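The complex appears here without one of its protein chains, the remainder shown in place.
And then subunit A:
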């Protein structure tokens, strides 16, 4: 009963199958890469797109939601965007190809992904993580470009590094493998945006050696014509610190997977997410966090504002392995539902096999506190303005934790922009 023949392919599935056939001869890669692509694509061909029957996709029935996959568009113009932070060193991937990178920073090496495909060094990391990793499988099948970023051990990079993944419609499949050497420090900004109807898969795969410290900011601002599937995976060495900040403000269908393995003692992982959901979009943030060694810590705070007919999903799972004593892991997911047509589903899981741990999660869903609203309105602030203030305060709290003034300002400006459009 476990072997099921997949039902008739949906138009999107058919487009992917056809696309693989057509594109295949033109996709870069040595024989190892070709073999890895085939294996990954077989995974997709056998199971089709996941449905809600697949537990990891319970709230995002990809088979139903991914209604169409546009064709590749070679003529599309991809416009680079203005940098988020001043003086950033920028690497641009446009329409799935590495375009240009500011490679004059000491300790920082950018290499176009095509090099790693051509010499086969990427082949081993193309394998999907597990059966649920459909994003990994699709990306491995189709990935055409991106940037590999290496930061030397001990390098303290004092300019922000910004990766721009921009497109002008069509299909985009990019990958960004990143290694951060021991003791290195960096701020990395990842921009995901573009124009026109598109199907985007994008992977970041980050390795932090011991004592490395990284602040990674993802700013996802796809137009509402884009289906965007992404995965951010990271492994943390001894005493490494990773702070991941994700802001989602766009996309028609968004699934963002964050997969983190805390593998070195003393390591710390922090996730802060602001999901600004409006229109008719479906946005899913799914996190799987593994604590595999003793004495590690993590905290996740996810704040969601859902309005219009938007649907939001947060799935978070913390796995504490048997040897991972003294783990301290906390997860919170707070949602403001602003409209009766909006909805939000959360599934914060704990899976714990060690007894000497302190783990917890909290999840709330609520509307704006009427007392707070009344308080502000009694002071002569209009209802609309009062609501805006309260919602902003709700998410700004998470942004302000970033304690980098320029970054906080830049993100709050995005926030204000979103409110102007959707408040």
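Heads up, the rule we're going with is that a contact is a pair of C-beta atoms (placed from the backbone, for glycine too) under 8 Å apart; a residue touches a chain by one contact, two chains touch by 3 or more; residues count from 1.
Simple rule for what comes next: contacts and distances are computed from a predicted model.
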Checklist outcome for this item: Expected UniProt protein name for the omitted chain (select from "Fe-S cluster assembly protein SufB", "Cytochrome c oxidase subunit III", "Putative monovalent cation/H+ antiporter subunit A" or "ABC transporter permease") would be "Fe-S cluster assembly protein SufB"
Checklist entry - Which residue, A:45, A:238 or A:361, contacts the hidden chain when the whole complex is considered? => result A:361
Checklist entry - Which is it among A:16, A:254, A:338 or A:410 that touches the chain not included here? => result A:338
Checklist outcome for this item: Interface residues of subunit A toward the undisplayed chain are 1, 55, 58, 322, 325, 335, 337-340, 342-367
